[in-house]
Each structure stands twice: as C-alpha cells, then as structure tokens.
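One chain of protein is taken out of this complex; the other chains stay put.
Think of it as A, B and C in the order they're written, each chain with its own count starting at 1.
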C-alpha cells in the first residue's frame, strides 16, 4: 500500500510541503503506552535544521496529537499527529514546476502523478514530511525503551571524514542521544563540519554514511522468507530521502572475505548464547540472533545545489539549465539521523509485536 | 505476512529441504500469460550446481505446475508449482541439529520456531527453496519480456576478482542469458573460478557482489513513501540467502561525492527525457525515471566450511566445536544470479501491474 | 489492519467522539479525480440529524481537506479529511464510564482497550466517526458516477412499516438522491416517521432494513475465493453501527425456494448478456454479472433508550441499573443511509480499480 508501512503497527503518512497540515496516523499500538510530548519535541529538534550547516527555513514543528491518546497514554485506537506548515515561501519553488531539478523527484513525480501533483516545494515528496515520521518515531522509541531496546545512529562518514566505529554500545548510544551533531568522536565531528562548510561555500553539497546500532533485541525476530529483518528494515530505510544503499554487519566488505572470516562463532556466556564476533550484524538467516543489530545507510549528496545544471523544460520539451535558488542544506546527513532512528523503531516495534 | 511477497501479484513459498515436496503459489497473474515450461527448466538449470565449484548434490528439479494453467496460458487463478525432493541424504545433517553452525540460521531458527522446526538440511531455511522462487521467476521474466522489460545479473566481484562493468546493455544482457558462468568478461570469469577453487581447497568459501541491470522500464513506477522501488527490491533481495547489502546506482560510493557529481542532468533525446549519467541507478525519489535500473547485492561467503569452528551445544548449553560435513558450495554467487533475476522480476512485474 | 479498509484504495479512520478532530486518510486514489466539496457537504447533510426524529446535537460538520488535493483534483497522494468536534457536552456521558450501556460497545471496548480508551461519548466507537466515512464516500461516489455507476439506498422496512420495492432503477435512484427521508413511496415514509415517533414517545427506539441498488457495474468484478463481492461488501457494511445482517438478492428468502425459482435465466439483449430475473442480486459465484447489485442490511434499534435497564458497575463488579440520558436518536436508520452509500462506494471503486 502506497503510504502505509508496517504489519501489526502501521504508519500512514499524508501531506504536502506547502499544504495547511501534514501528519500521520499510527494504528495498532497497544493501549496504555506512554505518549511523551517532550520526547516528541526533542526528536523533532534533532531533525530540525540548525547552525551554519542547514537551510535557514525555521521549522518550529508545533505538532498536535488529535486522536488515540487519553491522559498521556495510547488508547489502542488510531493516533493521528498533525503538523501545520507555518511558514511557506512557495514562490521560491513555483517557477520551477516545469523544469525538473536533477537528482530530485520532480520529473518522476510529474510522470507518476500525471501533472496533478501539488508542485510547491516538492509537494508530497518533500523532506518536510519526515517531521511526521520523526514525531511518530518518538512514540515508538519510547515503547522500545520500555521493552529494553535502545538504538542510536551516528555519522560514520561524511564529506571525506570518518567517525570512529561503535565501541562500548551502551555508552556510545547514550552519548549520541545528547549529541547535537551525531558523532562518537567530537573532534572528527568538527572536521566533518568544516569539510561540509567547504562544499557549501563552493555552492555544492555532500553525502555520507549513517550507522545505527540496536541493543536489547531478543533472538528470534524476523523470518527467512520474505520478511527478513534486513528486508523489512531496508524497505523502510529507503524511504529516508537520499538513501541509496543499506548494508548489515560487515556489509559489502564481506565480498572480500572468506567464510572462516565472516562466520561468527557461538559461545555460551552468562547462561545465554552469544557470538564472539558480529560480522553478520546481529542477523542470521533473516532473524535476529540476540547480538547488537548493526547497519549502515548511504545518503547521497543533497541534490539541491547552487551550481548551474543541465535539465529540460517539460512544457516545451527543450533542453535548458537550472540553478536551484532558495535555502538548502549542503548536507542532510546530520538531520537524517533522526529519521533513521524513527523508521528503525517502526520496524523493530512491529517485529516485537509480531512475535508469538 | 511471513512467506508471501508482493502486492498485486503474490508469491507464497512453502516446503522444507527434506520434505516430500516444496513449492510456491503465485496469485494475481493476469489470465492469458504464456507459461513456458522450457524457460522454467532453463532458469532452474542456471540455479543448479554444476562443475567443480558446486556441491555434488544432484538436483534435476522435475517441477510440476498443478494449477492455474490451461493450454499453456495462465488462467488468472492461483498457479501452484511443486518440486519434489528426490534425493535427500538427511543423515548428513541430523546429528547437527543441537549444534548450530556459525553463520547459518540454525540457532535463530531454533529460537524462532521453539525447537519444533524440521531440522533436516536447514528445513524451511534451506537454499533448496530458492528452486521454487526461480521456477516462479521464469514465468515473471517471460511476462516482463512481453512488456519490453529485459534484465540480467553478472558477478561484479568474487574471490578478489572483478568483472568489467556493464557497457552496452542490450548486448551485455543477451550475453548473460547464455553464459554458464555469469560474467561479462570470460577471462575474468576464469580467474574468478580459479580463485574460488583455491579457497575450496583450503576448506574455505568466498563471497561476492552481484550486479543487475534492467532495461525497458517506464518512468513512474514506485512511490515516495514507503514503497520506493529501492525499498521494494531490497525487501525481496534480502530473501536471497547470504545477501547482506543492497545498493542502487553508485550506491555507497555516493558518500564520497559532491552533489554536482551525483546528480544526473536531464536531456531531451528522441522526444523523450533521458539523463546524461546514471549515478542514481534509474531511480529518483523512489520512482523509476526511465533509465536503466542498476543495483548490486553483496553475497557473504557460504557459511558451510570444512574448517573447525567454535559453537555451542543447545542440548547441554556448553561450548563445543563443529566441522561441517557433507557437500557444500565454496561459493554460491554464480547460482544466486538466477535467484536475483527471479526476485527482481517479482517486484518489477508487480510494480507494472500496480501502475494505473 | 484495524482501522483501514480497502485493497487498492484504502480508507484509514481516526478520532474520538470528543477529541479535537476526527477524520480519515484516503490513499490510492488516481490523480485527477474531481473533489467536489459541495457534494461532500451534501452527503454530510444526509447523515446529519434533522427534525423530530433525531438527537438535538447540532453537527455542522465543517470539514477540511488538508492534503491530496490541488486545484480541486486529487493529486494521487493521500487525501486527509479533518472534521473538528465543535460542540461536545461530554458531561452527559462521563459519569457512565464505569457502567456499560446494554447494546452498546462500552463493555467490549473496556475489555479490548483495557480501560485506556477515551470514555467520552463512546470514544472511537462513536457514530460521530461515520461523518468521516460519509465525507470520504462523497469523493468515491463522484468517481463512480464518472465511471457510469450509480447507487442509492432506501429504507425498505422501519418501525413496522414497509416501503415499496425498487421498480425502475434509474428513476428510483434519482428520486432517492433528493429525498430528505429516503423512501420510494413518500406516504409510507410518513407512516414510518409516525411509527418512529410513537416509539420515541415511549422512551424506546426502533430498527429497520436498508436496501441498496447499484446500476452500471460491469460484469467480472470480485473473485470466487475469498474476495467475493458479497464478502467484501459485507465486511465493510458491518462497520455501519448497528448492522447485524446482510443479504444479497433474495437473501434469506432463498432458503424456502427451489433451484428452479432461484436461478436467473440468461438472455441476449441489445448484444449483451442479461438475466431475466435477479434473485441473485447481480452476483454469481462471488462476481458481478452486470445486472443491478441489490442488497439489504438490518439495522438494530438504537441501543440508547430512556427506559431503565439492568447492567453492572465495572468499578465495583456489582449489578446496577442505568437510564441513558442525553440526546439520542430513536431511530438511526434514515441517517445510516448515507453511511451505507459511502461504504458501498469504497468497496465498488476499489473493485473497479482492481480489475485488469
């Protein structure tokens, strides 16, 4: 189904960049889960642009939960979150509507929706809709924590600079929660930001890699066909704008390994089964094995750049050029962290609910 | 739903490695599509182990289509394909049932199915079930060809050797159809096979990268949320045993690029819109743009190796060792090509049916 | 999925009787369909209580379409309709929250939602939510008309009075559109209303039977297993509050017939196949046969009555009595007509979209 994700717990997304309101409906949540509006606001702040790295568009995200909650707890009925679009300078975009921006969905959206789509600011494709995902994700993340599951995402690589890898997971995840710029090594984070600014000053943009770790998942989640943990997560993760790849554990590096270097030996520890290494990222045969779940996504460079690009005019079917004006992030990787946490939470809570 | 994939056209997989029969039910196919049993046999042969690289298990795959076909055409009702398990030396495996093999699903399956799963030869997790996927895939591939869509997969990297990239797509895809060992440069294929044999002689195994190209897809397939082309394909591709990562277009390499190097400029050509480059692999905003669809999966090294590995005995909760006996492929990458073609075809035909 | 209905086109319902807003998300509509806000208002007016037969609660239903529409046409992206709850005298209900009203969902909702549900005015169970269904239904009904499908519902029986049966369908359906009280014979309608008032004066309520006719459907919609036209429609129709039975064609009367009286002979007419009679209500083997689709629902008497009833106090687990106060319809059958038209339209447009 187009704009709905999930099996037992579903998220249905609606809205356009410049419509009066956007939002989502979350259905299938158990009654009695805590809905912490401060936590929603905190997660939305992680997604919000901030500082010199981000677009100047101010997005206070004054969300409203209009159903499904009574006295701070889920009722078990559908929860609808609405986010008004307060500030919308649609004139920045409207003249572009016949001239698709390279790397964006302008052209594919035009074809898919046959010219009927709302053209303002990307319409339904706008990254603005991820605010609804992040708001819903906050409720999922709170529920996961209540079940002993913690997760966090850092920028593993960006603009030519690498962060250090995850080391001591409980501490690393705790540190990421408070980090304004989500890296494990703040000094490398400073180098990243400098490198991003350099690209911005050239009117260009950069991409990066986000790495997520999840602890506390029981073994046994997922299925061999077709709802593997990897398949379900990747299905959701590709909805994060600009994600072009997903890998689990050692991922693409496994192509160069031998089996003896890629298998994770089992060992008894404290009465339970653990693996000595985690090349498989916590998943065997599509099913969690109780070790930390580890995966990475690649975020391509923001397609909006200030440099002139070749494109076409769809109203005249002729070649032309475009220079994208308006305010644009030179790098959305830091903001995408909040979205990655949210959609990861959708999949994992759904899987936990599905286990008998 | 656990063992069903697809929205309009669904594939439901059933069976175990050593049960009497395994198979699948394909539902939602239009009436009147040709069902070419020779094509099914040909695709099954691509998946079948052959030569020194593969396990000695002989699998003639004498499939039967028992419903949904009348006079060589689909009836529009569910099509069931049955594949009997002719030869099954289950004694090779049965003694392993309490001792999970590292890198396999033995342990996660034990937890998920609470000890009730058929333990013989991997049971429902067995790669043997992919024969049913490949048989069904042949019908999908025939239907796609009838709509002008052609696809093929080559081994982009394996055992330390790289194939050449796709160049002239119609020709490259045609060559792959006939290739027993699916590479674009036969000499590099020989080097790969030598390198695989070297690992096999060490009792070890290797992995690799499979790259798929699809031509003839119209622009406009897929959706921005959540059924992106990338999300749907990766959901299916992770059901190919041993896949640990999926990337589209330039994939993870985009992390190191700037926007000006990652965007694909548009241009009018022969009255239609094309892109000058294809860094995005034929997908913008989750939707096909009419350019060739390009993606890669990483296949981890076969977990079955002849080298002793540390593991646990689940009946006594003690540490132990295992040396996996029986016949095993040192590299399943060549055979996985047929599965990748099949599951790709499931997703693409389903997307074509979904477009209004 | 709990609060979502439909396969290709889905309706997701959210909200509570006394929350700030209720509404629904409609997804899967083609781009370019007309969204006629006057038609939405007109259908909402049909559902609105009016006159001496209905509760005094004023419901102007000032709906807003906040997404999925651009310049009066669907964009192809999710359409969200919001309806604020303007007037809500929740004090009428709040004291009842531990004392379930017989015939209502108070007790079953308490058990299902474990005491976490919003208790005001029936919460998510409230008939108030059907306003969102009717608003969405107006869009579906407009789309059906654009495809040559017309439908309408009359009160076949109510409070001991029977309407005349459908006779000349195009005219009968046209007359129903404008009828404030939906009967085919206005004099019988007056008798019904008198009989309803009589029950109301006794502090009691009455039920009835709604009959729907649909013309213009092509043959071939539906499936033998499990998505029969009858199964899909009844699935939806039982969501109309108080429906306790659904029958197609001659329905339960077929139990007393012989095959020779129940089969509908075929005949060529104007180059097409028709049936001479329509005992099967336009459906054979779960699939439309091109004749008018005819079905009836039974609406039980409104459970809210002014007469004292025996019940229990769930806070003390003791027996008690209840006299339901507040404003209540003695008969919701006339208003349920608009809901029946709406949910019928959901199913039929979805079936039309599903046919290849």
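Everything that follows uses one rule, which is that contacts are C-beta pairs under 8 Å (C-beta built on N, C-alpha and C of every residue); 3 or more make two chains touch, one makes a residue touch a chain.
Everything numeric here is computed off the predicted structure, so don't read it as measured data.
**Student:** Specify the residue from the set B:46, B:74 or B:150 that touches the hidden chain.
**Tutor:** Of all options in B:46, B:74 or B:150, contact with the hidden chain holds for B:74.
**Student:** Which listed residue, C:13, C:151 or C:176, touches the chain dropped from view?
**Tutor:** Only one of C:13, C:151 or C:176 touches the chain omitted from view, namely C:13.
**Student:** Considering the whole complex rather than only what is displayed, give the residues of chain B touching the chain that is not shown.
**Tutor:** Residues of chain B in touch with the missing chain: 1-4, 10, 12-16, 19-23, 25, 27-28, 31-32, 64, 66-68, 70, 73-80, 82, 112-119, 123-124.
**Student:** Can you list, in ascending order, the chain C residues touching the missing chain?
**Tutor:** Contact residues on chain C toward the absent chain are 1-5, 7, 13, 100, 102-105, 107-109, 111-112, 124-125, 129, 157-158, 160, 199, 202, 204-209, 219-228, 230-232, 234-239, 241, 243-252, 254-268, 271, 273, 275-276, 279-281, 283-290, 298-305, 307, 309-312, 314, 317-319.
One rule holds for everything that comes next: only the chains that are shown with their structure count from here on.
**Student:** Which two chains have the greatest number of C-beta pairs in contact?
**Tutor:** Chains A-B share more contact pairs than any other pair.
**Student:** Give me the superposition rotation angle from chain A to chain B, based on Cα atoms, as a multiple of 5 degrees.
**Tutor:** The rotation relating chain A to chain B comes to 180 degrees.
**Student:** Using mean CA coordinates as chain centres, what's the gap between chain A and chain C in Å?
**Tutor:** Chain A and chain C have C-alpha centres separated by 40 Å.
**Student:** Report the inter-centroid distance (CA atoms only) between chain A and chain B in whole Å.
**Tutor:** Inter-chain centre distance comes to 27 Å.
**Student:** So how far apart, in whole Å, are chain B and chain C when each is placed at the average of its C-alpha atoms?
**Tutor:** That pair's centroid distance is 47 Å.
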